[in-house]
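As you look at this complex, bear in mind that one protein chain is not there, while each of the others sits in place.
And now, chain A:
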């Protein structure tokens, strides 16, 4: 993409001096920018930088305290959720807003006709949908139930929703977070098609290489303020990363770890699938001391089964689990903990923490029986001291151990969990999506802690959908697809495109 001709592209969206405060917190401060016809701007910023607030103001969920929004030259009435939609702004949310029980076409036409209209015209809707699908290469069956679609297909439905409404401005919030590299390429191809027809795009992302690939201009938000604006041709990833966090970022440099003995091994392990998610189809895996093993793959391909297995929630249906070379007879969460396996759970809100418990209680969740009780009574003094130690040692920013964990930011919550896990000096660490949704500062912290654990001799299994993360940290990489595991690839032997092929399910020996 080259920068659009600014003269020819008229201004379609103009934000002028937007300020929004929540009590003492200023979420957006004096933010102004223009979006031109056929232009892509990337909105870059850490979590909590104010990107979402800004979009919520545009969509009438919030009313700005100061400033105004102009769409196609006319002011947008504040606080009216329909106003932006009706005037041609479509948004693809990070968490899709689709109803699983409805068919694709039903989801698309939801809210298009007035609720008082006497009937839906299914045939016309489907015909229009098919035409749009063909024109923009967004292949999806209009009659399919959304609940049965893959994540990539759901995103296509979201984009079709906007196109169906003749949106002329498309806002995409973290659109590639859930896609394979191939799906991301397809998305970009679709976007370029639409841009060629005069669509304007606001692309919200963390991923710098994607921003560089698709955007014309980059706006960087930090602490609610617009701190920089760059044409893509005049900047690079390093500069953007620095602008985002306000300081030069030093990503942890992984050094080649010396691999030791296998601490945990899976031999031809099979596990039945649950519902629509596949189980494991005969997997061999070695987690070695002093090594980070990366598991790449699109979510829902057996990662859940594997992490349940390693954390002891499920036992293999077939095959053997070995600890330090010895086959195990019984397998349970208690046995897993007993063998020094610790885990950083995938969803820190749901399974990692208890929202309304305070930091002390959350810090001792996994050891309240063994370490912090005496004769059946809680040792709160010891627990509090332990929590204070974690807060200091792992740089958890909070008001103190009595604070409810719900009030912490995602990064600080994750630091507490990390501390909880690492304080036990575990032999095997299962890190499931350890940095999802964290800002760059917290990401680097978590990564450096994992590298430190590796240096200490722990075996780390890193499960992530972010290929960058996997490729940067892992000493060996496996790809998982539909419950099958690829061979191990040593660091630096694979290109992302090749891993993407494996992620898309190609190359496996199906006899396995």
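In the analysis below, a contact is a pair of C-beta atoms (placed from the backbone, for glycine too) under 8 Å apart; a residue touches a chain by one contact, two chains touch by 3 or more; residues count from 1.
The criterion applied here is as follows: contacts and distances are computed from a predicted model.
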One chain of this complex is not shown here; going by its UniProt record, which of these names is it: "Alpha-D-ribose 1-methylphosphonate 5-phosphate C-P lyase", "Acyl carrier protein", "Cytochrome B oxidoreductase" or "ABC transporter permease"? "ABC transporter permease"
For the chain left off this view, which of A:81, A:260 or A:393 is in contact with it? A:81
Candidate in contact with the missing chain, chosen from A:11, A:110, A:378 or A:504: A:110
Among A:21, A:93 or A:192, which one touches the chain that has been omitted from the display? A:93
Contacts of chain A with the absent chain, listed as residue ranges: 60-61, 80-82, 85-86, 91, 93, 95, 97-102, 106-107, 109-120, 147
